[in-house]
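One protein chain omitted, others in place.
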Amino acid sequence: MVNPVLLIVIPLGLAFSIPLFGFISRRIVKLIPIVGMLFNLIVSLILIPKVLNKPIIVSLGGFPPPFCINLFAGPVGIIFSFLISLVGLLVSIYALDYIKVQKNRGREESYHMLYLLLLTGATGVVLTGDIFNLFVFYEILCISSYALVAYLGDKPGVESASKYLIQGSIGSSFVLIGIAFLYGKFGTLNMADIARNINSPTFEQVFFPLILLITGFGIEAAIFPLNAWLPDAHSSAPSTISAILSGIAIKIGIYAIARMVIYLIWSIKYFPVSFTVRAVDSISGRIVCIQSE
Amino acid sequence: MIFLSNYIYYTGAFGLIFIGLYILLTRHNLIKMIIGLSILDTGVNLLLISIGYIKKGTAPIFSTPNLNPQNMVDPVPQALVLTAIVISVAVLAMALSLAIRLYQHYRTLDMRKIKEQRW
Partner (left out) sequence: MRNIISIILLIIIFFAVIFSISEIPFGIPKTKVGSYYINKGIDETGAVNVVTSVVLNYRGFDTLGEVTILFIAALGLGAVLATIERKTKKAIIPSSIVLSTGCKVFFPFILLLGTYIFLHGHLTPGGGFQGGAIIASGYLLVYLGCPKRRINQNHFKIIESLGGLTFVIIGLLGLIFGNYFLLNFLPKGIPSILFSAGIIPIIYIAIGFKVGSELAGVIDNLIEES
């Protein structure tokens, strides 16, 4: 049986070794993201029938779960990682021809490295079972997308990337404040542990961290009042990155919000928050769209 | 006053966070915004560390083999802050490189004048 850790570690190792391959020959560098995503695709397909029966919990480091980081590979996680690897594979085949050979060779390697690391970060977010680990992989995703939006170096790209960066890093600071409050209240960073003890404090004590987490992840998920960076970033990025940004990065933001609200706070049945957030978002999004037509 | 004397560390951390947010909301120069971002990150790190403090505790290092484990502070927030500091350094490096390129294209760093895109 294949260990789900390999879904994260093998693309990471390949991304670290791209400069070494780049010294051997330049044509190999274009094929490495394809190899990494093909491996992920095959491993996810092998794991799907096994996790539909019973989710796999892998502990990293050999200690029992509350005292170490663990990966929680459930059906949602493995299906998401299958979709991420499928989209990543198709877009990287398109990018074989789209990213042409530049004059100085350092820049073409950087594109493939950043691309592979973005997909690694996305796979890490969906597979982890620990709050701070989710934050670290979410930051890998965000910082790679800041660098990739500005990859072409022309006027609109750099301007959109700087606005995206300022807003995105405010969001991640809010997420970190929310994590600090949750740690101070519950004493542990494991999501299963927090979900088990969620009924003991009263609701008002968990309300403020929940708002902070939804706002912080919502900047990346492009919820209505917080998506000022989205139109510029989509139009000024290279087309492969525009596809990945709207297909993967935003959906990972929504997945993180769903995980916080449903998995952590579900037991106290605070339904109305998530409903109002989604309702306000869809209705006002349509109103603004019609108005700016 | 009693509230302040007990929670002085939290007040200091949130004071830094609010100063950073105020700079980000009201200043137009990109370099000032980056300084505000750095102050915000510093405040968040201070908040994380001060959650793990135990009164009259020392550093969690067993320099002589028979130190009392009851008097040591919590080691987990220190590990979290190590990671958070490195993340804020990385974002700062990216932001500065974008500021250099932006100045090269537009010859100004005033964000009110850099408005060629829609928003």
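First chain written, first letter: the chains are A and B, and each begins at residue 1.
Everything that follows uses one rule, which is that contacts are C-beta pairs under 8 Å (C-beta built on N, C-alpha and C of every residue); 3 or more make two chains touch, one makes a residue touch a chain.
From a predicted model like this one, the values you see are computed outputs, not experimental measurements.
Visitor: If I consider the whole complex, including the chain that's not displayed, which of A:19, A:75 or A:225 touches that chain?
Guide: Counting the whole complex, the residue in contact with the absent chain is A:19.
Visitor: May I ask which residue of A:31, A:45 or A:68 touches the chain that does not appear here?
Guide: For the chain that is not drawn, the touching residue is A:68.
Visitor: Just the residue numbers, please: which parts of subunit A touch the chain that's not shown?
Guide: Counting only subunit A, the missing chain is touched by 3, 5, 9, 12-13, 16-20, 23, 58-63, 66-69, 102, 104, 106-107, 110-111, 113-114, 117, 120, 124, 132-133, 136-137, 139-140, 143-144, 146-147, 150-151, 153, 158, 181, 183-185, 187-189, 201, 204-205, 207-209.
Visitor: Tell me which stretches of subunit B touch the chain missing from the display.
Guide: 3, 6-7, 9-10, 14, 18, 21-22, 25-26, 50-55, 59-63, 65, 69, 72, 74-76, 78-79, 82-83, 86-87, 89-91, 93-94, 96-98, 100-101, 104
Here is the rule we use: only the chains that are shown with their structure count from here on.
Visitor: Would you tell me which residues of subunit A are touching subunit B in their complex?
Guide: Contact set of subunit A toward subunit B: 132, 136, 139, 143, 146-147, 150, 153, 155-156, 158-163, 165-166, 169-170, 172-173, 176-177, 179-180, 183-184, 189, 228-229, 231-232, 235-236.
Visitor: If you look only at subunit B, which of its residues touch subunit A in the complex?
Guide: So the residues of subunit B in touch with subunit A come to 17, 21, 24, 30, 33, 37, 40-41, 44, 47-48, 51, 76-77, 80, 83-84, 87, 90-91, 94-95, 98-99, 101-102, 105-106, 114, 116-119.
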